[in-house]
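Missing here is one protein chain; the remaining ones are kept as they sit in the complex.
What follows is subunit A.
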Amino acid sequence: MKLKEIDRTAIQAWSPAQHHPIYLATGTSAQQLDATFSTSASLEMFELDLSDPSLDMKSCATFSSSHRYHKLIWGPHRMASDSSLSGVLIAGGENGNVILYEPAKIIAGDSEVIIAQKDKHTGPVRALDVNIFQTNLVASGANESEIYIWDLNNFATPMTPGAKTQPLEDISCISWNKQVQHILASASPSGRATVWDLRKNEPIIKVSDHSNRMHCSGLAWHPDVATQMVLASEDDKLPVIQMWDLRFASSPFRVLENHTRGVLTIAWSMADSELLLSCGKDAKIVCSNPNTGEVLYELPTNTQWCFDVQWCPRNPAVLSAASFDGRISIYSIMGGSTEGLRQKQVDKLSSSFGNLDPFGTGQPLPPLQLPQQTTPQSSVLPLKKPPKWIRRPVGASFSFGGKLVTFENTKSQQQQGAEQPPHHHVYVSQVVTEKEFLSRSNQLQEAVQSEGFVSYCQKKMDVAQTDFEKNVWAFLKVNFEEDSRVKYLELLGYRKDDLGKKITSALNKESLADDKQEEAPKEYDQSVQNDSEDSHATEEQFLGESTKENKQETEDLTSAKETFNIFVNGDVDGLITQALLTGNFESAVNLCLHDNRMADAIILAIAGGQELLSKTQKKYFAKMQSKITRLITAVVTKNWKEIVQSCDLQNWREALAAVLTYARPDEFAALCDLLGTRLENEGDSLLQTQACLCYICAGNVEKLVSCWTKAQDASSPLSLQDLIEKVVILRKAVHLTQAVDPNAVGALLAEKMSQYANLLAAQGSIAAALAFLPANTSQINIVQLRDRLCQAHGELPVGPEAPKSPYERRSMPKGRVGPAAGQMPLPQVPAQQYYQQGDNPPPPGFIMPSQQSPSPGYNMYSQIGALSTYPQTYQPTQQYSFGTGGPALYQPQQPAVPPASTSYPNPSPNPPYMPSACPHSMPSPLYPAQPQPSPTSLNPGASFPLPSTGASFQHGRPGAPATSATYALPTGPTGTLPATSELPASQRTENQLTQDQASVLQGPQNGWNDPPALNRVAKKKKMPDNFMPPVPITSPIMNPLTDPQSQMQQPPTSAPPAAQAAFQPSHLPLGQPVLQNPFQPIQQPLGQSIMPPAVSKPSTEGAPGAPIGNTMQLVQSLPTEKITKKPIPDEHLILKTTFEALIQRCLLSATDPQTKRKLDDANKRLEFLYDRLREQTLSPTIINGLHSIAKSIETRNYTEGLNIHTHIVSTSNFSETSAFMPVLKVVLTQANKLGV
């Protein structure tokens, strides 16, 4: 194909291969005249700009020369990589001169372009060649057998290769050997060629055809073989190219006869020794393989002869040809379209009409329409044989899983007896670049698998390089230890034992001082407020009765026995007294507060009831402004949120400590979270890292990830590893302590995990990647990655010999055009119907969940258009695989039975993964086919809305996408109903198959399909703390079921029995309540202590001031206490028996129902009394009084009893006795009345 044209009658020389850009130098040819008979001469430089599509060659410079040229060559001598030095252009002139030009200067337009010139030759210099080994050596040939060797470094005195050949003749060609630098060949029109050895300085061989009809017009050495050369003959009678081998130089060993008339010139490609150009007087330019004689290519030329042809050294596909019609053409031998050429012709024709724009419209004339040329002419075919330079010999390509596919073709010389055909091997290699990353990942996996979390964390602590890192691991480790909160506190610097010691010592020191001081206030009181002592005593009596543990009790007891006066003066004391006497505690408290008598106020408020107390506390706190007030406030009011929200962030440690100590489990995580969020938002990078600790305490994986990512750059594999280690461990911890779906993964975490999996995969750890990839996300990229990993893993449990395995089926069902009818359509892409010709259900070729499906559908790559045709019944079943969302749909059938637990002991937690690729992912159809080991297992018919005939499952319609491999089994028109008993015989095999798969599923496969939290949870710590970030795909109903779900995914070895137990029918009546407490189903079967539902609100939790050691233990023990009431102390048991006996007697003798009702009621209400007795919260005076009453009852002296009763009531705190004393009075009165 022609690329460019230059309208010159000139000889040409390409710039050397090293030169960039490519130039073509032209020099006016010595033996031609154009139509103007001009004898001027010039050197011109053209740039080959292939990015310019036009045929014009850009002329860069013209230098008017006084010489016309026979030969022009461009040598690389003195070339620099930049364009400042561009080699040497050597011209052979008609007057025997050899001229050296500097091309860079010509291009620059310089007038001084000649480096040197010598006219040593006696005649026109027709032959020139540059030694390719020593580029400063140039050979020239002229008339009279003159050959000179020029050294460009020492141009003055040329050498001769030896004595002139005889007879004297013109040297038409000269050529340096391409393999041996001191060998030179010359040829003359007489047909003789001489080979010179410059070391010997003499001709060593003469090559001559005996026919003597050769007229040598061309001579060329073989580019690769040192001893071979070609000679071309100009003689029309012998238009041949002879191939000679000097090892046998008596006759040519091959003769190429591709021209019908004399060959004018030849050029052998240095880039490919199988390409020899020749042009002849038959106006043909032929490219042939001189090694075989085969014509590879014939250039499309016009009828003019070409007298010069040159390969472009730099661009091996390009050649130039100068023809006698005054034109130099640049061709490509790679073929192509000649549209460009035709366009030029069109332009020329147009321009021949003179004016492109004759009407001055600014628009050129519409292009002429040339008659359409026939196709073979408009496009030019390339060489028959591909040139060497486009044959890629080597390659290395990465593929999935860090594999590198390489091949290399060792250079084997075909000619030199290929005794042994080269082996063409392709190597598949594993590239591992992140060794440390991998080994750490392995450690992590081992830890997860062996559950050696504590030791793992410890190891991590030991090797931690920063305090922070160490801290983080310490925090993580605590998660797996008992008394985690205490340990957290210790990590924060609050060691309980130490603190205890410190306090003790502090108290001891102070106690001495206290003893002294204690007197002082009293004296002060007495002296200043001398009338207050008695009221003080009065108060203390109240106190003594209300707070038994008050340390002032003993004092109270003594003082209570003292008599005192009651002052009712008008001063504050008096007012308080009056208020107290009227039972108006609130006023009394207000008075005290007003008088700044805080202690009094609080003490009074305690007596006045809970409401008053809390009011008083508030007022107190409002008034008091000491440093620790807020802490006290928080402790008393349990308002930790306040602390966490408003504490100075520098005190985050203290705030966290407080939360750790006091917060209820149900708010604990949220508080930690809150604190973490504050720290994180502060923008201080140090605080941000500390926020991570809070999130660890909170067990908030997602936030940890986001915070970590903010604080640390997690882009490199190792820093990602840093993060993932923590996350995985934390997830394990959270999984142990909290009721969360182990597979629930937030978006950011999923992102990180999949990044991690990608990295692992890239290092070839496919199995590990699968293990870490989040299991139940519907994020498309993760689902795709899972599919890819699964396939790449290669060790699918089904061998190739099992043609029915889903894997094999995947490949291609019979009689189908496409592997994925309905799967492959793309939105907006017309390729949609590509494979839809099939009538059958598509094979499960590429079926993945799609994010567009409301239920996580299966067709990963397809859009869901076709999915709607899909029977809805399947949707729920599929959702089993997702762990969440699905079971809810089963509620109508089996409300309280978490489905899937018994009949789905599939340990595979990777459901979203495509079913077809891997049997693990065939959850729903496997269902009924699973062995159902337990009598309590669900009846498949009852638990699934599966029709009992296959008819409704037909998938035979075209385009229906198979959502799972089983559905798509090409078993015939009937769909697959997977219940064994109902299967037609023809489908049994399939069912058998699914069973097989099921059994495979149950095998020990944990390695590769476990989710990050590897599910091997044997026990759970009790923490009814259900705080956790929302699970992405869940509906509200789902949360209660998350736990059964996790249960379901335990390995079958331990899980199935437990799971069955968990769902014993006996639990069914519990129904919804069970669902309120996600723990119940788990704890019981696992033999944990029974926790009543009420536990989740541990009322005891709040006991203020109690430095709870382990809240969790409290939570566990206290409820038990509540249910099984404590016994009444023995000494007081008599009260109960006496009162009850009395009521029984009264009931027996009572006649009217009203009385009986009263007595029954009294009997019940006395329970309050008994409770008080159990709790031992009654004051001794009351107790004594009650015993007196009991004695009087025994003596049936009811009147005395009533008297004692009155005394008790009048002397005791109303609030203390009101619950039962009136009832007792009723009983006594009745007994008295009835006379029992």
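Here is the rule we go by: contacts are C-beta pairs under 8 Å (C-beta built on N, C-alpha and C of every residue); 3 or more make two chains touch, one makes a residue touch a chain; residues count from 1.
Basically, contacts and distances are computed from a predicted model.
Enquirer: Considering the UniProt annotation of the chain absent from this complex, which name among "Alkylglycerone-phosphate synthase", "Protein SEC13 homolog", "Small ribosomal subunit protein mS31" or "Calsenilin-like isoform X2" applies?
Expert: From the choices "Alkylglycerone-phosphate synthase", "Protein SEC13 homolog", "Small ribosomal subunit protein mS31" or "Calsenilin-like isoform X2", the unshown chain carries the UniProt name "Protein SEC13 homolog".
Enquirer: Out of A:Leu381, A:Leu581, A:Ala599 or A:Ala1141, which residue would touch the omitted chain in the full complex?
Expert: Of the candidates A:Leu381, A:Leu581, A:Ala599 or A:Ala1141, A:Leu381 is in touch with the missing chain.
Enquirer: Just to verify: which one of A:Ile114, A:Ile780 or A:Ile1134 makes contact with the chain not shown?
Expert: A:Ile780
Enquirer: Which of A:Lys200, A:Arg247, A:His425 or A:Lys1164 sits in contact with the chain that's absent?
Expert: Of the listed residues, the one touching the omitted chain is A:His425.
Enquirer: Going by the contact rule already stated, which one of A:Ser587, A:Gln791 or A:Asn1203 would touch the omitted chain in the full complex?
Expert: A:Gln791
Enquirer: Which of these touches the unseen chain: A:Ser111, A:Gln465, A:Asn596 or A:Thr1195?
Expert: Looking across A:Ser111, A:Gln465, A:Asn596 or A:Thr1195, the contact with the absent chain belongs to A:Gln465.
Enquirer: Just to verify: which one of A:Gln134, A:Ser719 or A:Ser1149 makes contact with the chain not shown?
Expert: A:Ser719
Enquirer: Name every residue on subunit A in touch with the hidden partner chain.
Expert: Here the touching residues of subunit A are 1, 3, 20-21, 50-53, 314-315, 317-318, 332, 334-337, 339-340, 379-382, 386, 390-411, 421, 423-433, 435, 465-466, 468-469, 689, 712, 716, 718-719, 722, 751, 758-759, 761-762, 778-780, 788, 791-792, 794-795, 811-820, 823-824, 826-827, 829-837, 845-846, 851-852, 860-862.
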